[in-house]
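Missing here is one protein chain; the remaining ones are kept as they sit in the complex.
Order of writing sets the labels: A and B. Residues in every chain begin at 1.
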Amino acid sequence: MSERLSVRKTYKLYIGGAFPRSESGRSYVVTGAKGEFLANASKASRKDVRDAVTAARKAFPGWSAATAYNRGQILYRIAEMLEGRRSQFVSEVAEADGVSGKKAGELVDAAVDRLVWYAGWSDKISSLRGSSNPVAGPYFNLSTPEPTGVVGIVAPPMGPLFGLVSVIAPVIVTGNTCVVIASERAPLPSITLAEVLATSDLPGGVVNILTGSSAEMAPWLAGHMDVNGIDLTGADAELAQKCEELAAENLKRVLRPNGKTDWAADPGTGRMTAFLETKTVWHPIGI
Amino acid sequence: MVSIPTASSNASLRASLHGLPGVDRVGADARAAGLGTRSIKTTAKRQAIDMAISMVDLTTLEGADTRGKVRAMCAKAVHPDPTDPTVPRVAAVCVYPDLVAEARDVVGSSGVKVASVATAFPSGRSSLEVKVADTAMAVAAGADEIDMVIDRGAFLSGDYLKVFEEIQAIKEACGEAHLKVILETGELATYDNVRRASWLAMMAGGDFIKTSTGKVQPAATLPVTLVMLEAVRDFRDREGRMVGVKPAGGIRTTKDAIKMLVLVNETAGPDWLDPDWFRLGASSVLNDLLMQRQKLTTGRYAGPDYFTLD
């Protein structure tokens, strides 16, 4: 009797809560750290970028208007679901990064912990970033942070899960929606994460994940006039500058960390505040 | 928007008055303060001073008023500055009902009107019969104008109909005399109430709306006068009838008086810049107006010794 033929997974894109193939029909071969074939992944095109932005924009009003408590609950739920598929992630991370199962396990745990950490920020960041302003006159004056809108994310090439979670969570916890260009080298955990997101009460379109060539897609995202901010963490210096120039066209908020990010360090609030606007509301006080 | 109710009830009056646009206090204060910074100089100041003098309701409303006091004041009303015949006479004198005859006697046919407070001034706390009788007495004694007070208690408790009917009754008792309705805005607490009381008084037939008795603080503030000027302006737009405005109490200096005139000019408009449609209820302001007027004429600052105290 011959050995059973395994059923290979097709890794597709994650757009608007659905898992379509690239409209271009393209795919590319994803290999493990040792060069072995892992899977075919979709190679998204500029039109997929466009569709993802449309989905993110559509999801923005609902997600940004959800209560902070609700958003926090959903992030906790994502952490739970991720934890529930721990073994799958461990093997995907191990294959992608060529690390031991133990090391991969630590990275998955760290990703879960990071989600939990950001989940808790949902209803606290306002009290840190907001203020009541004692203006010199009979006015009530309050500043509160609000999400920037649709944020493009070029995810770090290394850290296909932990790095990815560390860039997505701070963007969405405050009410933004996003289009993520996953690690080109190691996209598989991102699509598995998408499966987690799709089953975590996260409304479709809040996170959209594209796999393929960062260099091809990022400029389309950076130049898109309906994207309000862009995180260039995963872009190299040349791509980052190009994207930053494109982003200037509609004055996107740009996050471009200096040097290498240490994902294990305390992330601080910077990744959240990079995509928060401050709204100040005045109202007279009188009888 | 408000229209004159025919068969009034508290409910219909309430619906009308509470259907008026609100007044944002901070915004109204800011607008009045802004107009208060207008700089009225030289020829404009001269014009304003004479206009203000001609709009004064020279007032004495003290328990200690006597025939002598009233006669002296009335003489001053006719000739505010005996040394300068170019000074206009004031618009009216304002006294208690029992002194109307005295005032009438002095002002004679000078053109200075005699106004009398009535209706259990200043509190208005009496029966309608007494208020009507009070009014009738003043009119009989020769009053050209009646300054009545509204029942603020009734207004604040929502009994708009009572206030409305009282004004109507007094208006009837006035006969030919003009009726000024004192809202006592200092007791109405909010500008929304000032606007509503203004409309209530106008709807009931008042010829003038007046801020205060002078016995309650705050009295004629700029923003309250502003709100009342807006009310008469809007009332004319909707009902086609012009109603006058009289701020009274707290107007002490020429500057105060001129600010009022600027308010009239830029709120209700030039039609109201006339003693028939705008009055300043005051007493001490007259001497300040005279002093400022003399400064403009002579170029020297004047002193109180040169103006009569009456």
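Quick note on the criterion: contacts are C-beta pairs under 8 Å (C-beta built on N, C-alpha and C of every residue); 3 or more make two chains touch, one makes a residue touch a chain.
To be clear about the criterion, contacts and distances are computed from a predicted model.
From the set "2Fe-2S iron-sulfur cluster binding domain-containing protein", "ABC transporter permease", "Aldehyde dehydrogenase family protein" or "D-galactarate dehydratase", the protein name that UniProt assigns to the chain left out of the figure is "Aldehyde dehydrogenase family protein".
Here one chain is not drawn; of B:31, B:76, B:89 or B:131, the residue touching it is B:31.
Chain B residues in contact with the hidden partner, per the touch definition given at the top, are 21-24, 26-28, 30-31, 37-45, 47-48, 51, 230, 261-262, 265-266, 270, 273-274. Counting over the whole complex, chain A has residues 128, 131, 133-137, 139, 141, 143, 148-149, 225, 228, 237, 240-241, 244-245, 247-251, 253, 258, 267-268, 270, 277-284 touching the chain that is not drawn.
The working rule: only the chains that are shown with their structure count from here on.
Distance between chain centres (mean CA atoms), chain A to chain B: 69 Å.
By the touch criterion given at the top, residues 137-139, 284-287 of chain A touch chain B in their complex.
Listed in rising order, the residues of chain B touching chain A in the complex are 24-27, 29, 189-190.
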